[in-house]
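Take this structure first; my questions come after.
All protein chains but one are shown in place.
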Amino acid sequence: MSLIVSQLFSGVSIGAVLLLIALGLALTFGQMNVINMAHGEFIMAGAYTVYVLQQSISSAGASLLIALPVSFAVAGLMGILLEVLLIRRLYARPLDTLLVTWGVSLILQQAARDIFGAPNVQTRAPELLTGSVRITEDIVIASSRLFILGLALAAVAALTIVLKTTSLGRRIRAVVQNRDLAAVSGLATGRVDRLTFFIGSGLAGIAGVALTLIGPIGPAMGTNIIVNAFLVVVVGGIGQLKGTVIVAFVLGILQSMVEYTTTVSVASVIVFVAIVAFLQWRPQGLFTLRTRSLA
Amino acid sequence: MSPRVRALAGFGITAVLLFAVAPLLLGDFRLGLLAKYLCFAIVAVGIGLAWGRGGMLALGQGVFFGLGGYAMAMHLKLADAGPGNLPDFMTLYGQLDALPWWWVPFQNPIFALLATVLLPMTVALLLGLLIFRRRVRGAYFAILSQALAAAFAILLIGQQGTTGGTNGLTDIRGFFGYDLNDPVNRRMIYFIVAVALLAMLGITWQLMRSRYGELLVAVRDGEERVRFLGYDPANVKLVAYVVAAGMAGLAGALFVPAVGIISPALIGVVPSIEFVIGVAVGGRASLAGPALGAIAVAWAKTALSERVPSAWTYFEGLLFVLPIVFLPGGIASLVSLVRRRRAAAPPPAVDQRPPLVREGAA
Partner (left out) sequence: MFRNRGRRLATVIVSLGTVAALTACGAKTADSAAAPAGGGAVVDTSGASVKIGLLNSLSGTMAISEVTVRDAIQLAVEEINAAGGVLGKQLTPVSEDGASDWPTFAEKAQKLISQDKVAAVFGCWTSSSRKAVKPVFEKNKALLFYPVQYEGLEQSPYIFYTGATTNQQIVPALDYLKSAGKTSVYLVGSDYVFPRTANKIIKAYAAANGMKVLGEDYAPLGSTEFSTIVNKVKASGASAVFNTLNGDSNVAFFKEYKSSGLTAESMPVVSVSIAEEEVKSIGTQYLAGQLTAWNYYQTTEGAANDKFVKAYKAKYGADKPTSDPMEAAYTSVYLWKAMAEKAGSFEIEKVKAAASAGGITYEAPEGLVTVDGATQHVFKTARIGKIGSDGLIEEVWNSGEPVKPDPYLKSYSWATGLS
């Protein structure tokens, strides 16, 4: 019994990690139709930001808190740069963005290798986040995982508030639902695109900070997670956040349950089969945005 | 010159280059490398058809390449071991007493040869039926292909006792009775690969010029319109996807004797994407572009990584970025640009239309 609860929490926490890394994608891919393979490297940039900050700030806790806004800004600015230099030219060719941003991700990885060295770097976590919370005698929950869960939910809440209540949010939604009409109505769609990209990439930076608590910080950290993050957004359905949130947790729990009863490799194959089967049933993902556009 | 004459002239020149010039100029080692590049070129021809003409960015070609390669390697390993014996790695890692059932049919050379092409085609057919019928396309299709590549590589690695795991199938010594250590036989392999590449170019040329080729381009440029005209776009796409998978399988099968190894390192997400660069650089919608691009990129990789390894990664990144952003038609579009400018007066022939790379929204 206690094992099932632990395992369930593992699933939720895997889901939280997936959610955090997929949230930015839900914005850039879901809302803007840009397949940004360099998203993983923005996550990497966020993680390296923690490392750089810790060179000058000795307190692990303080540096982590400062790192949250700083890596949001760092990754966000990298996102704007990418949008302005390359992606802007490719809005009519979504598949080409995939290849171009893959090339960018290769360059960023090699740059990280040349700047920080090929080996993983080490960051310190505050003592509070390396321990665990004891629920009962057998059920122990890692506090880093709780922190990530909280961070993911906070990010979802903040993003929802921005999208639903602010004028920027209204503009983003207008551009998503009908770009031409929004442009005709006098919205500067180019500026909205850049801001959306800033927020989406910034969220990757936040995810990078979270990942320093549980995983390695190195040049290759982005590549390992990017495909799964895209699957979450695809299955969740583009254009809406709730699909991404639900699918992240469902996939997380499915992964951890299957992994527990079989092996890690079998689990990844089963998750893939489940996704193909699901898309048979709902080819546009869990939730779809109703639009009048053809194709 | 009529397009047909020009195509025949092109084939002739390519044949002379591949069969006479290259073997005379290159030593055994470099010719072996060229054989490897030509295998990648065969994959690229298929991707050119599916992506350039059909608009399907096939990012899972590594899977089909791997299926073909493993089918061939399984037979060759069994042939090396001799009748009744297990391949070396099985006794080492699997501690098996008998051949697993799914290895047994590969003892038959004809079955194995057919499987190298038919197995990938069957998998592509099943997957394509599921995906295209439900109108999964564009980015969704690309991401699913990637996930498939990742899952297949993990699956192969997990079954070390029967697939060789991360090692893959190595130490392949013979090819249907011919000793692969013999340089003469390795040259023979090169010629077989070259013939296969020419044959695949021929098939693709034929497909592109047929009514089907027109339909495929129409589906790429306006899937809904084609549907309204009474065609089923799913079937049209399926054919190109399956043909591309067959070519990748054939390339994988030829890669095994040419290089002597097949491993999951050639199957996952990264190699699957790498198959695509050559196509993008060369010109996705043209016939010769993908093949030439693939050869050029593979050559550049060997040449650059021999000198400055880290520079290769930067260069590879730029190869993805620059041609696609600034020259979407690839190098082939430069050729037709020059040609069109020179022959400004007469109206262009039917197949001289500039390569279209516009895609419908996903």
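Order as written gives the chain letters A and B; numbering starts at 1 within each chain.
Just so it is clear, contacts are C-beta pairs under 8 Å (C-beta built on N, C-alpha and C of every residue); 3 or more make two chains touch, one makes a residue touch a chain.
On a predicted model such as this, the values are computed, not experimentally measured, just so you know.
Residue-wise, the contact with the chain that is not shown comes from B:Ile157, picked out of B:Leu99, B:Met121, B:Ile157 or B:Leu254.
Only one of the listed residues, B:Pro23, B:Pro100 or B:Gly222, touches the absent chain: B:Pro23. Touching the chain that is not shown, out of B:Thr116, B:Ser145 or B:Ser263: B:Ser263 (per the contact rule at the top). As for the chain not pictured, it touches chain A at residues 3, 6-7, 10, 13-14, 17, 110, 113, 118-125, 129-132, 134, 140, 142-145, 213-218, 220-221, 224-225, 255-256, 259-260, 263-265, 268. Residues touching the missing chain, restricted to chain B, are 4, 8, 11-12, 15, 19-20, 23, 28-29, 32-33, 36, 92-93, 95, 154, 157-158, 160, 165-168, 170-171, 173, 181, 183-184, 187-188, 191, 194-195, 198-199, 202, 205-206, 209-210, 259-261, 263, 265-266, 302, 305-306, 309-310, 312-313 (touch as defined at the top).
Assume only the chains that are shown with their structure count from here on.
Only residues 29, 33, 35, 86, 89-90, 92-96, 98-100, 102-107, 109-110, 113-114, 223, 227, 230-231, 234, 263, 265-266, 268-269, 272, 275-276, 279-280, 283, 293-295 of chain A touch chain B when the two sit together in their complex. The part of chain B that touches chain A in the complex is made up of residues 55, 57, 59, 127, 130-131, 134-136, 138-140, 142-144, 146-148, 150-151, 154-155, 157-158, 223-224, 269-270, 273, 276-277, 280, 310, 313-314, 316-321, 324-325, 328, 357-362.
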